[in-house]
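First the structure, then my questions, so here it is.
All protein chains of the complex are present and in place, except for one that has been dropped.
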Amino acid sequence: MIRSLIVKSTVTLLLSTLLVAAAQGVTITWFVGLGTGADPAQQGVQEAVVEAFNAMQDDITLKVVFVINQVSVETLSTLIATGEAPDIVGPVGFAGSNAFKGNFLDIQPYVDASGYDLSQFPEAAVEFQRTEEGLLGLPLANFPAFLYYRPEHFDEAGLEYPPASYGDPYILDGEEVEWDVDTMTEIAKILTVDANGNDATMDEFDPENIVQWGFMNQWAGPGAMRQHATLFGSGHLVDEDGNAFMPEHWRAAFNWLHQGIWEDHFIPTEAQNASDQLANDNAFSSGNLSMAQSHLWYTCCLADDGWDAAALPSYNGQATARLHADTFRILNTTEHPAEAFEVLAYLTGEASLDLLSVYGGMPARPDDQPQFFARLDEKYPQGVNWEVVRESLNFPDIPTHEAWLPNNNKTNDRIDALRSLLTSEPGVDVDAEIDKMIADLQAIYEEYYAEEGR
Amino acid sequence: MMATAEMNKPQAGRLMRQQQRWGWIFLSPWIIGFFAFTALPILASLIFSFTDFALNKPEEIEFVGFQNYVQLFKDPLVSVSLWVTLKFALLSLPIAVALPIALASLLNSKHLRGKRVLRTLFYMPYIVPVVSAVYIWQGVLNTETGWLNRLFGLLGISGPDWLNSVVWIYPALVIIGLWGLGNAYLITLAGMQSVPTEYYEAARVDGANGWHRFRHVTLPMISPVIFYNLILTIIGLFRYFEIPFILKQGTGYPGSSTMFFNIHFYKTTFVFLDMGYGSTLAWLLFLITLAVTLVLFASARYWVYYASGDSS
Partner (left out) sequence: MAATRTAVQNTVNTSPYYGRQLKQFTAVALTTLFAFMILGVYLMPFSYMLVTSFKDKAQIIAGAKGPILPMDPITLNYQGEVLEVFKVPFPEGVRQLALLKKGRSESSFVDPENPDAEPIVWEGRWRTLEPVIQFSPRYGNFKAAWDGINFPRLLFNTTFIAVTGLIGTLLSCIAVAYAFARFPIPGKPILFMVLIATIILPRQVMLVPTFAFFSAIGWVGTWLPLIVPHFFANAYNVFLLRQYFLQLPRELDEAAMIDGAGPLRILLSVIIPQSWPVIVAVALFHLVFAWNDYFEPLIYTLGKPEIQPIAVGIQQFNFRFNQQPHLIQATALLGMVLPVILFFMAQRFFMRGVVVTGVEK
């Protein structure tokens, strides 16, 4: 067995060397891992897309590289630092690419040169990819956030389902009430249950022994506090003069979060979230969570059990659904920008529906959307309310919660420290901690401004 | 040595030169390897520490003189992370040095049956890949559902929040570290195996009991191996990284309690992509560790016994 393996591997190695030597022309490397895409279940489709491209033409050899998300930043930075940078990275959103600000190619010249038709996308989608560095990508996918909920838990508690459409009221105890954060908090407490079946509104409720939680913000990327806070409306941590700044409604959001964890107990603590009970930081798929705010890319996990989609609650009369719009980017170190753009156009064009079926994103091209949702319905036959997902696109957060901040990586690091504190420590003076963070952010911004001015 | 001293001078000199030549021949793999694979990266990292090398902007590298070294004094995380590292080192060093000796003695005991199985099983955790080990410990040490606290719960004790409390995280890390003692115990065992049996027999004839034999034969005879463990443990503690990094995704939480020096270095280099300052931090760590190591080497002559009668 070993012997046949040795023979086989030698032959494979030799063959692959020969094949590489034989493949004339340009090689374009595509790096997957900064966002979604590196799961084994996703790899196959992407490899098939690469093979199809290589079979289609002879000028460019496309090569794909998968790196798990946890080590993707260090891997990519090592490659860039040593001159081994890939040509294309993605799918990636702003959160994943802010770390590499200044490394991306402005593709506008190649759009112009090749006569690429941008009008197939809504203008807003194109503009979303444009920063002061230029046009950094072609629109690929939209991942709006919405409210995931488990109908079964609502049935058990005898509660009505959350509204299926934005603007609809909620029916609580037979009466219409506004579907706002307060209402959601109220039902989240009812949905939070201890081992004896008491819910979080009762006096005899035992917070040491919770078995089901009402709500959480599923999955936190870098600077996740901004994600959390966007439930209360969009905001930005920089004011017009470039100073650190905390919007009032975000301050309210942080206080609400801390109270929801430590006093009302309907949001899991850090330790609870990391426990086996909530599937090791993946509460969504644990069956012990009733409502979650998350993005469309979480459709990966819908199959496990009966989730459905609903409208997010409003705050001060305004609902906000965070938007992610991940796509592919070209690194400006590429030696073959024109060829890389050709690949980019292929990935966001012909290959996009196949890719999006594993990335879980809604096509940015409106014409492709019906087909996309038809595919999803095949996959999740429980009948998910996709209409509210589409509707969520009307309530995007502008500016985006993933907006670049001065000294971005350090800034996010400081914001994460606040999240860690609020989710792992009871009895924190939230307002004082926010003020402390703002003061620190100011210093971090100034360090950046000083360096830029140098 | 005796033999050479009795020979006449020119012959001794020739023998000396011949011995030296053989010495260099045996040493050559390392010398070549040092220049081929190690010297260059070390030198490069030293040069980086005088630049503003950002990993994602390799072409914009510029010399900045001693600016990174000045930054060391302004960066509050330098003292925070050194203190965290020192605290943890003081807590775990005695355990990391003493426990392998105890374990090796137990597993070398002539009264023990099932040695092969026991030795294998005690080493086994060391083979568990670190990612999988961290998962295991997260499962075992979780406040609510961890086996340890569930065990405490059966005894009516409410266990601490091991992994999210700025106090309990250190005992938790020490407990996790116990699984990493496999190498040290095995080395000690190998050392004990090489103590010539005659020494024990001689001690027995002199009427020494078990403890005396351990204290006056085993310990001095394995002191070179203990010295090795000590040096390696200290270097390892200064470079402590993998477990807190995977456990807390390199964040340093809770608070700054897992902000070990090496995590600060790693974050600076690979999250903030500041290779210039990161290299400076690495060199600070290098100098501190080297100083401690040199002191220990200087102390070795007082307590490490080499049967060959040689050290330098």
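Going in written order, the chains are labelled A and B, and every chain counts its residues from 1.
Basically, a contact is a pair of C-beta atoms (placed from the backbone, for glycine too) under 8 Å apart; a residue touches a chain by one contact, two chains touch by 3 or more.
The shown structure was predicted, so the numbers you read here are calculated from the model rather than taken from an experiment.
Touch with the chain that is not drawn comes from one residue among B:Y69, B:Y135 or B:F214, which is B:Y135. Contact with the chain not shown here comes from a single listed residue; of A:V71, A:V177 or A:A338, that residue is A:V71.
Interface note: of B:V70, B:A98 or B:L121, the residue touching the hidden chain in the full complex is B:L121. In the complete complex, the hidden chain is touched by one of B:L186, B:V217 or B:L247, namely B:L186.
Summarising the interface, subunit A meets the missing chain with residues 1-2, 5-6, 9, 12-13, 16, 29, 36, 38-40, 63-71, 74-75, 78-79, 81-84, 152, 155-158, 193, 195-197, 199, 211, 219, 275-282, 285-288, 297-298, 300-301, 304. Contacts to the hidden chain, counted on subunit B, fall at residues 1-3, 16, 19-20, 22-27, 29-30, 32-34, 36-38, 40-42, 44-45, 55, 106-107, 109, 111-132, 135-137, 139-140, 144-145, 147, 178-179, 183, 186-187, 189-191, 193-198, 221-222, 224-225, 227-228, 231-232, 235, 238-239, 241, 262, 265-266, 269-270, 275, 278-279, 282-283, 285-286, 289-290, 293-294, 297, 306-312.
To be clear about the criterion, only the chains that are shown with their structure count from here on.
For this pair, subunit A with subunit B, the centres built from the Cα atoms lie 39 Å apart.
Those residues of subunit A that touch subunit B in the complex are listed here as 70, 73-74, 77-78, 80-83, 99-100, 102-103, 269-272, 274-277, 280, 409-410, 413, 416-417, 420-421, 424-425. Those residues of subunit B whose C-beta lies close enough to touch subunit A in the complex are 53, 55-58, 135, 138-139, 142-146, 161, 163-164, 249, 251, 253-255, 267, 270-273, 275.
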